[in-house]
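A protein chain is absent from this complex, but the other protein chains hold their places.
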Amino acid sequence: MDDTVDRPRSAFSRRSLIAAGTAGLAVPAIGAGVALTGGTAKAFAGVTKKITIYAEALPGGLFGYGLEPGKATVPGPLLEMYEGDTLEITLVNTTTQRLSIHPHGVDYSTDSDGSPFNDSFNDPGETRTYVWRSREMFAAAGRRFMPGSAGYWHYHDHAMGTDHGTGGVAKGLYGGLIVRRRGDILPDKQFTVVFHDMTINNRMAPNTPMFEANLGQRVEWVAIGHGNLFHTFHLHAHRWVDNRTGMLESVSDPSPTIDNKDLNPGSSFGFQVLAGEGVGPGAWMYHCHVQNHSDTGMSGVFLVRNADGTMPPGAQEAIDRFRGHTHTTTTSKTNDAHGGHG
Amino acid sequence: MDDTVDRPRSAFSRRSLIAAGTAGLAVPAIGAGVALTGGTAKAFAGVTKKITIYAEALPGGLFGYGLEPGKATVPGPLLEMYEGDTLEITLVNTTTQRLSIHPHGVDYSTDSDGSPFNDSFNDPGETRTYVWRSREMFAAAGRRFMPGSAGYWHYHDHAMGTDHGTGGVAKGLYGGLIVRRRGDILPDKQFTVVFHDMTINNRMAPNTPMFEANLGQRVEWVAIGHGNLFHTFHLHAHRWVDNRTGMLESVSDPSPTIDNKDLNPGSSFGFQVLAGEGVGPGAWMYHCHVQNHSDTGMSGVFLVRNADGTMPPGAQEAIDRFRGHTHTTTTSKTNDAHGGHG
Partner (left out) sequence: MDDTVDRPRSAFSRRSLIAAGTAGLAVPAIGAGVALTGGTAKAFAGVTKKITIYAEALPGGLFGYGLEPGKATVPGPLLEMYEGDTLEITLVNTTTQRLSIHPHGVDYSTDSDGSPFNDSFNDPGETRTYVWRSREMFAAAGRRFMPGSAGYWHYHDHAMGTDHGTGGVAKGLYGGLIVRRRGDILPDKQFTVVFHDMTINNRMAPNTPMFEANLGQRVEWVAIGHGNLFHTFHLHAHRWVDNRTGMLESVSDPSPTIDNKDLNPGSSFGFQVLAGEGVGPGAWMYHCHVQNHSDTGMSGVFLVRNADGTMPPGAQEAIDRFRGHTHTTTTSKTNDAHGGHG
């Protein structure tokens, strides 16, 4: 599945690129109640990771980014790095159109801006290198800190069609980018979900991604907004903290817990949930909560299997109803058994 | 007033249902600067409260939820529980349409999902039980915690009209749900305000709810968004912290203080203010700050009476102007005295 990354604990899959930090480097404990002796965060000497990304035309007029030739997907690969590390991306433009790669959240010079404004893009057929750096927080004044790069970010084209990459974004040139602090909890699985105009990952129900996990797996969602419309992302039966990690950073973390969040163009957020925790396995919906968006195709399935990977009771029936999706009718349960989702 | 709950301190009115916790159970003190000796929050053995909700047709094509037959309102009753408690809701569908009740923020199994997708709804005339559980935060790893259920949530139909309950939501099948942490400050009065398409609680000015309190009363607002449009909720002369409770959780709480917040479909938030604190009694506006929304009916009155309940100078005149609301004209003050709001 293009939008899902499976990974064993403490490891990163081929799809999920980490600019890995030097092993064994201690990270200062951070949390409420910790005495700040120095007042500054410890600087970290990061590493540089080099990757190649191929921008390619796809069937149906789409375009995608991929880590190997012929493997482009929508969304593109989920990229990851630790604060302090650098990602050096060689972008191969295999298409006949101008395009680029523009990141959110990380540091880059004007020549890696990815914008025509800064003359930073790939002409058709051109190969060009973009450098993304990251950093840890650093002292500002008093007890304050200028922020580091850690966050749930994203990248996208900024050159196809218009100076803002509207054409490239519309056709699928986007993906997720995670910058972690050392010490952040790593997930078992990762899902990238892009609310983009009336689509999810440029697809509409019932062809939207079905994300799957086993009961209790730690699942990381990276949610990204694109296009021209406003959206709200809702996940059934799971919730997260509206802060940097989606978890309470301490018992005194004041952040609210939510299960519905604005997901508008250019914004992104992420969080981790334990699949089915407290609610059990089953087929759970995720959808845009703008009613006419969900009704016309912006919904999908988060399938939480039993812990052993088998299907829980009722889940296949729910998926079948979803796949027979007819969005506007009102049908009684009697008919539902042999009919559509509605 | 359907959207207002009056309650003596430390008690809950009939309208405001609390799945009350066992009295006398100590809650661990939580706050910045507190040494975290254990690193985990204390588990709480919750209680189960059973209630019956009646879904009924109302005049004007509306539908509502109510706690007694013939008492349905728009919005429905404000429901409350403490983290750890369970609410068992028997939903009686007195209507001729398919409908359900779907909560945000709490735990439920697929058969309490309230969605046709999970075959979880009431056929016309059917009675069905939905179980909502809640929980306290629990340790994740390091100093992090997976969140508990505490929050300002809401519930709504997820089955009438479409699979997402668009028809039921459009007609008024929605209400507020509060899950509190033990130790949370209880209010004197509670208001539920739903921004729903071009209406507030399915009403337009000057027929929008007039919320009333006496100077100094602790008033809790539960704000909910529904429908197809984006909104921003603004309250005059009062402000709140954009975190879980609306108050600073400590002097070092970094959350911003705001008086205008996005209120989009499926989202909700809540906060407490001291009525008229620092500004005095009077008639204060609340409204959507999207200009053409406020101009065409999305505004209402928060009447802060004197501490003894009497009307402050000028308040009745303001209300009269509001009730004679003509939204688009420009009138001088001379005419205002005998003319409309504008």
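A and B are the chain letters, set down in written order, and residue numbers restart from 1 in every chain.
In this section, contacts are C-beta pairs under 8 Å (C-beta built on N, C-alpha and C of every residue); 3 or more make two chains touch, one makes a residue touch a chain.
Quick caveat, the model's predicted, so the values are computed rather than measured.
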item: Per the touch definition above, residue among B:Glu88, B:Asp111 or B:Glu277 touching the missing chain; value: B:Glu277
item: Footprint left on chain A by the chain that the document does not show; value: 30-36, 41, 97-98, 104-105, 107-111, 113, 115-119, 121, 123-124, 133, 135, 137, 140-153, 160-164, 166-167, 169-170, 225-228, 230, 241, 243-245, 248-250, 253-255, 262, 264-269
item: Chain B residues touching the omitted chain (full complex); value: 29-33, 183, 185, 230, 232, 234, 236-237, 239-241, 245, 247-262, 274, 277-280, 282-285, 287, 289-295, 299, 314-315, 317-318, 321-322, 325, 327-328, 330-334, 336, 341-342
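As a working rule, only the chains that are shown with their structure count from here on.
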item: Whole-Å separation of chain centres (CA-atom averages), chain A against chain B; value: 31
